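I'd like to ask you about the structure that follows.
Note that one protein chain of the assembly has been removed; the remaining protein chains are unaltered in position.
Residue numbering begins at 1 within each chain, and the chains themselves are lettered A and B in the order written.
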Amino acid sequence: MAKESGKYPIKHLIGFLLSIVLTLLSVWAALGSDLPVIWIIAAIMLLAVIQAGIQLFMFMHMVETKGVGHAPWNMMFHSFVVATIIVSGSLFTMSFGFTHDHDGEGNHQHEEQQEMQKDHSGH
Amino acid sequence: MQLDEFFVTGEPLIYGGMVAIALVTSAILFILTYFKKWGWLWREWLTTVDHKKIGIMYILSALAMLFRGGADALMMRTQLAFPNMQFLNAQHYDEIFTTHGTVMIIFMAMPFLIGLMNIIVPLQIGARDFAFPFVNALSFWSFFFGAMLFNISFVIGGAPDAGWTSYTPLAGAAMSPGPGQNFYLMGLQLSGIGTLATGINLMVTILKMRAPGMTLFKMPIFTWSTFITSFIIVFAFPILTVALALMTIDRIFGSQFFTLTGEGMPMMWANLFWMWGHPEVYIVILPAFGIFSEVIATFARKRLFGYNAMVWSIILIAGLSFLVWVHHFFTMGAGAFVNSVFSITTMLIAVPTGVKIFNWLATLYKSRIVLTVPMLWSLAFIPSFVIGGVTGVMLGMAATDYQYHNTYFLVSHFHYVLIPGTVFACFAGLVYWYPKMFGHKLNERIGKWSFWLFLIGFHVCFFPQYFLGLDGMARRIFTITPEWFTLNFISTMGAFMMGLAFAIFVYCIYYSYRYSEREISGDAWGYGRTLEWATPTPIPAYNFATVPQVNTHDAFLEMKEKGKTTFDEENLEPIHMPNNTGKPFIMMGILFFASFFLVFEWITLAVIGLIGGLVMMIIRSFDYDDGHHIEVDEIKRTERAARGL
Partner (left out) sequence: MSENQLNAGPLEYRTHEGQMNITGFWIFLAAEIALFATLFATYAVLFGRTADAPSPGELFQPGIVLVMTFLLLTSSFTCGVAIHNMREGTVKGLITWLIITIVLGLAFLGFEIYEFVHYSHEGATMQSSSYWSAFYVLAGTHGVHVTLGIGWVILLLIQLKQRGLTAVTSNKVFIVSLYWHFLDVIWIFIFTSVYLIGMVV
C-alpha cells in the first residue's frame, strides 16, 4: 500500500471534507429538494454507502493487505451482502404478502403497510 | 420473594431431580476434597488455555448435556407411549420439549462439534494453539456457564415452556410471566457470546496459522468445513444476539417489539429467530460433513473423491443457508410470491448436498473399506441422511408444507437430518479421534453393539413418526388418542433402544479406560492421512516440535512415505506458549451471576454483576502477560520419551 507520507494527513483531510459535503448534500436532498420520496430515499441511501466507503478506505486503511491478507475487505464485502439480505429480506417477508393478499380490504393497518412497502422499495 | 417461589415445588419428578443434583454435587465436592484434587482442578483445567484440554471439557460437557436432553426425550416418549398417559402433565410436558430442543441444539450439538474443532483443527493445520488462547478459554466458560444457567431452571424458578423456538406472543411477558422464559433468553445469550468468539478465533487461526506450504486448497476437509462454519457463526450469531436482546427488553423493560399491544409484531420474532436458526442448522451439519469426509477417506484408504467439489459445495451451502429462512414459517401467510421464492432457494440446497453424497459414494467405490466403529457411523449416515434430506425437499414445497407444518412429519424430518447428520458425526468423530485425545482406543466390540443398537433404535423411533404426521398427529401435543397408539408405541421402543445404546457407549468409555491397550504410536489407526496423526501420543503441550512443510492435501501420508516426523532435532527452536490464567473463568462466573439476577429481574444486582464483568475486562486490558518459552532441551526430552527414542 501507498505509505502515507509527509507531516500533514492529506488523505484524512480530503476524506473529512468529502463526508461533510456528502452529509450536507443528503440533508439538502431530504429536506430541501422536492424529489419524489422514493428517489430521495434511494439517493440518500446511496450517499450513505459512499460515505461508509470513505470511512473504510480512507480512514480505516481497509486495503492495507500487509500482514492481514484479504480478510478486511473480504469480511466487509460479505457483511455488506449479509446486511442487505437481513434488511431487505425482512422487509420483503414481513410486509410484501400483507399488502398484496388483502388488496381492497383497506383498513388503517393495511394502508400503513402499503405505504411502508412503497417507502422501502428503494433499498 | 418466598422460597417456594424461588424453588420449583409440587412435582415428584423434579424433587427427584433436586435430590440427584444435590447428591452428585456433594459427591463431586467430596471426591475433590478427599483426594486433594482442588489444586489440580484449578491448575490443569479451570485455568487452562490449551486448546486440547478446552476441547475435552467441551466434549465432556456436551456428553452431559446429551444425557440431559436424552432423559427429556425418554420422558416425552414415555408420556406418548400410551393413549391418555398421566406420566407428565401438560405444563411439565411443555417444559420438557422446550428444554429438550434447546439443550440438544445449543448445549449438545454445537459444543460437541466445537470441542472436536478445538482439538483437531490446530493439529490438522500444524498450529501450536488457537490464534487467541485466552479468548478460547473465555468462549468455553461462557458456554459452560450459559448451559448451567439454562439447566438450573428446572429446579430454580421454573423451566421455559414456549418451545425451543419460543415464538411470541406466547413467549412474551403477558402470556409467559415469571423467570422461565428469561432463563432461555439469558442462557442462550451468555453462551452465544462464546460461540461468536470461537467463530472469530477459528477463522483467524485457520487464516493465519497454517503450516508453511498449506494453501487454502490443501487444507484437510474438516478444517475447511470448520472455516466455513465459523464464517456462518460470525454472520448468524449476531442476529440471535439481537433477537434475544429484543425479547429480553420486551419482557423485562416493557418495550413493544413482539407484543400484541403498541402495534408490536409477534411474527418479527419468528423472522429474526429463523434468520439465525436456519444458518444454525448448517453450523451443526457442516462440521459433521467434514468429520464424515475425514473418516470415509481414512477407512476407505483412498484420497477423498472430488476434494474441490466438496469445498465448493460447502461454500455454496453456506451461502444458501442465509436465503431460506422463511421455509420455517410458510404458514405465516406472507403470500404466494414470498413463499415461492423461499421454496426455490430451499430446494436449491439439495443440489450441493447431493454433490457431497455422490462424492462420498465415489470415495467408497472400489476401495478397500476397513469396518471400524467410526466408519460404521459414517456409512450409516449416508442412507439415513438421504431419507431426511428427501423429506426436507417435500417440506420445502410451500403448498404441501401447509399439510406437514407442525406435524410429526416435520418432527421426524429434522430428527432424520440432525441425528444421522450431527449425532452420528459426533460419535464417529469422538471414536475416530479418541486415541489422539486420551491415548487409547475405544473398545471396538462394545462400540459396535452400541452402534447397531443406536442405528436400529433410531429408525424404529423416527420412521413411524413420518406416518404419524401424515395421520395428523400434531407436534407438541401431550397426550395421544388411541388411533395413534401402535406407531407411537413402536416409536417409544426405538427411543429406549437409543437410550440403551448411549448407556453402552458410556460403559464402553469406562471399559476402554480400564482395559484398552495404550497407544504408543501417534497414528493410532495406521491409516492417518492428515497432520493430526503426525504428533506423538499423548500430544505435547506445543503440539509440533517442528512444523512440517506441507505439499499435498494428505500431508501426513506424504510424511510417512518420505519417513519424516514432526521432530526434526536439527531445527528445534524455543517455542513460545501462552500462560494459564483464571481470568476467563472468573469473568464468566461473574457474568453468570449477572445473568441469573437478570432472570429474576433483580436489576440492581444485575447491574452490579455487569460492572463486575467490565472490571474484569479492564483488568485484562492492563494484562501484558507475554507467556513463556519452552526450551529446546525440554522439547528434546518430551519428544524422545513420547517417541520411544
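Keep this in mind: a residue touches a chain if its C-beta (ideal position, glycine included) is under 8 Å from a C-beta of that chain, and two chains touch if they have at least 3 such contacts.
These numbers come from a predicted model, not from an experiment.
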Any idea which chains on screen the missing one touches?
-> A, B
Among B:163, B:178 or B:238, single out the residue that touches the unshown chain.
-> B:238
Looking at B:264, B:306, B:439 or B:612, which residue reaches the missing chain?
-> B:264
Sites on chain B contacted by the missing partner chain, in the whole complex | 131-132, 196, 199-201, 203-204, 207-209, 234-239, 241-243, 245-246, 249-250, 253-257, 259, 261-265, 268, 271-272, 275, 573-574, 576, 618, 621-622, 624, 626
On chain A, the omitted chain is touched by residues 4, 7, 9, 12-13, 15-16, 19-20, 23, 26-27, 30-31, 37, 40-41, 44-45, 47-48, 51-52, 55-56, 58-60, 64, 66-69, 71-72, 75-76, 78-80, 82-83, 86-87, 89-91, 94-95, 112, 115-116, 119-120
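What we mean here is this: only the chains that are shown with their structure count from here on.
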Chain A to chain B, mean C-alpha position gap in Å, rounds to 36
For the complex, which residues does chain A have touching chain B?
-> 69, 71, 75, 78-79, 82, 85-86, 89-90, 92-94, 96-98, 100-101
Okay, in this complex, where on chain B does chain A touch?
-> 207-208, 231, 234-235, 239, 265, 267-268, 271-272, 275, 322-323, 325-326, 333-338, 341
